[in-house]
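A single protein chain has been omitted; all remaining protein chains appear in their positions.
Which chain is which? They are A, B and C, in the order written, and residues in each are numbered from 1.
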Amino acid sequence: MKPVCLVIGAGAGIGGTVGKRFAQENYHAVLCRRSNEEGLANLVLQIKEEGGDASGFLLNAVDEGSIEERIVAVEAEIGPIEVLVFNLGAQIGNRTLEETSNKVFELGWRMATFALFRAASTLFPLMEKRGKGTILVTSSTAAVRGNAQQHSHAAAMGGRRMLCQSLSAEYASKGIHVAHIVIDGSVDAPDTLGKMLGAEKFQQLREEKGMEHDGLMLPEKIAETYLHLHKQHRSVWTHELDLRAYSDLAWWNH
Amino acid sequence: MKPVCLVIGAGAGIGGTVGKRFAQENYHAVLCRRSNEEGLANLVLQIKEEGGDASGFLLNAVDEGSIEERIVAVEAEIGPIEVLVFNLGAQIGNRTLEETSNKVFELGWRMATFALFRAASTLFPLMEKRGKGTILVTSSTAAVRGNAQQHSHAAAMGGRRMLCQSLSAEYASKGIHVAHIVIDGSVDAPDTLGKMLGAEKFQQLREEKGMEHDGLMLPEKIAETYLHLHKQHRSVWTHELDLRAYSDLAWWNH
Amino acid sequence: MKPVCLVIGAGAGIGGTVGKRFAQENYHAVLCRRSNEEGLANLVLQIKEEGGDASGFLLNAVDEGSIEERIVAVEAEIGPIEVLVFNLGAQIGNRTLEETSNKVFELGWRMATFALFRAASTLFPLMEKRGKGTILVTSSTAAVRGNAQQHSHAAAMGGRRMLCQSLSAEYASKGIHVAHIVIDGSVDAPDTLGKMLGAEKFQQLREEKGMEHDGLMLPEKIAETYLHLHKQHRSVWTHELDLRAYSDLAWWNH
Partner (left out) sequence: MKPVCLVIGAGAGIGGTVGKRFAQENYHAVLCRRSNEEGLANLVLQIKEEGGDASGFLLNAVDEGSIEERIVAVEAEIGPIEVLVFNLGAQIGNRTLEETSNKVFELGWRMATFALFRAASTLFPLMEKRGKGTILVTSSTAAVRGNAQQHSHAAAMGGRRMLCQSLSAEYASKGIHVAHIVIDGSVDAPDTLGKMLGAEKFQQLREEKGMEHDGLMLPEKIAETYLHLHKQHRSVWTHELDLRAYSDLAWWNH
């Protein structure tokens, strides 16, 4: 039985690509996303065609019990989860304070902070029994500094970062590796950036900054670092790192 | 008509004492706390006996609309709020991940993060019209680093810190001063530390570390810094500072 | 005998103004600067005309023994130094790596880092015997994040910040208050900003951003916060704070 890499937030960007990469390393990739059943099925199919194992599930992470039940079912039916890739974002674009409703603010927290807490609460006791496990948390610039029009996003990601530090402080010595990965730039991902910008603007951005310019972060290259983090020997674990395109300034410089 | 200093979380520690200090500076102190009507009435009475103006209201900050309605009522009935002291904590003592229920985790966020968002959403547009205002946010070590058994607290305070940065980025240039005050140590406060430890242990701690040793942070001394922050000229605003007893190590050293 | 406030780096900006402010609080202001004997004499005269006590000394802080001898002489001839305002900068404007000579890089360190170490090495043992003392260190954005063309400045200030934390960790419990003040913006100071820009550009900047716009940091307002830091009760000391004009973005937002 293959060990499982469970991806929560498995779109066509970082999440799905990391899942695919772990499948190539002989993990059973369990891919969960909220919508787009067809996209999910295609991703599973691609992995299988490459000779890997994969399963796909639609999952609305903010629904009560949704993540918890999925984790229990995967453990029972597919195998022990060795790696959790937590890839839910809470980016909703720029909104002034007055444009940010209570509902939107709460939703950001439910997705980026509370869902991670629920996942860890369910999975960490299982990993602890096995004495090992990895959780790779995709994060963003908003986790390390707030900004205008980022009230919901920054509050959610900032809470998440402190949660990751808390989880690591409690569970690292029990063999669970928690890594907080600060994605400090734009990812070449049609499902997230593409949707936010619209098809035309996204293509324009790709031509100007991405493609051979390498100024958009490539998911398959990001996946290499996710894999490396998981493979780190337990005497040398990384808790936090940043990732950005060589041509971008770091967040502290702009 | 006196300008108003509204304190949310006005117990016998930082909140009430800061309110009293602003009353001495000719503000009408509006003190809100969740419970202990008698303690609240005493605080209001003390301020009045000193010749100041004060009003007290019981307020459950996590109740929908509670903060919003109080702000609107204060503005209508007492006067424009020039200073908001946001002093709600979310410290629940040490709890392992397994001991932290979803409900507790959510409550921490509702008090420390969401309540601040709701307060700012209601008050900032009013302050913006007046071209000025100050919000002094009491924060804690957990806002800058997570720790074992601090999952709920750290996630809530970390989110709050990023929210404060976001609010400041959007509103400072409109004349609203947002200050995030990291209380990095134990406060000599019967309502919070006293309750957490119990009367006997608290008294013991006071005798060993507090009192003439000055190793517990004194609320009336903290209040001087709150007042100073409010009085800073707009060409030299502080967004964040730390406070700790001289005899304590900084959070980054222990 | 009045207690002494020794200012190292007492030009017409922060240093001299802070010295003047402490003189108003009944300190003997001892003002040291590298050059401009006339400016120094004028500053001393102003303080005396206001009824304060002041002395002025030319001092090249990078000269071996210069700071050490001055501290010893002040203690012997004027009085115990209760407050040290360490206000030496190392800003040399923007220079690419290739434009930054070894000599310039070293000079930055000698002024901003090594001179502080030498001052603390000489003064802290004296303050320790008296069980009290304050050192207020003027710092800058470059202490918390590097940037292009800031190699010398950032390396010097970054080292200084870590030195301040080290000094505080070792001496706070002995009664010495170390405060690191991050000046995150342009100060309305003819001696530093004025010299760097030239008279004409400086005046233009003052008219566009400073003066009634309050977008340049006013030294006399900065001085209020320096004074407040010194006056903080030892149960509630601040180690680090930032200062910037309300109309400026924080360093983490640009």
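Throughout what follows, a residue touches a chain if its C-beta (ideal position, glycine included) is under 8 Å from a C-beta of that chain, and two chains touch if they have at least 3 such contacts.
Quick caveat: nothing in here was measured; it's all calculated off a predicted structure.
**Q** What are the shown chains that the left-out chain touches?
**A** The chain that is not shown is in contact with A, B, C.
**Q** Sort through C:G133, C:G159 or C:G194 and give me the one touching the missing partner chain.
**A** Result: among the candidates, C:G159 touches the missing chain.
**Q** So which of A:N94, A:Q204 or A:S247 would be touching the chain we can't see?
**A** The one listed residue touching the chain not shown is A:S247.
**Q** Could I get the residues of chain C that touch the absent chain, sorted low to high?
**A** Those residues of chain C that touch the unshown chain are 96-98, 100, 102, 105-106, 109, 113-114, 117-118, 120-121, 124-125, 142-143, 145-151, 154-171.
**Q** List every residue of chain A that touches the chain not included in the displayed model.
**A** For chain A, the residues touching the absent chain are 165, 168-169, 172-173, 175, 177, 188, 214-218, 221-222, 224-225, 228, 231-250, 252-253.
**Q** In the full complex, which bits of chain B touch the chain not displayed? Write them out.
**A** 144-145, 147-148, 251-254
Definition applied: only the chains that are shown with their structure count from here on.
**Q** Please compute the C-alpha centroid of chain B, do the same for chain C, then give the distance between them in whole Å.
**A** 32
**Q** Averaging only over C-alpha atoms, locate the centres of chain A and chain C and give their separation in whole Å.
**A** 45
**Q** When you check chain C against every other chain, which residues touch at least two of them?
**A** If we look for residues of chain C contacting two or more partner chains, we find 252-253.
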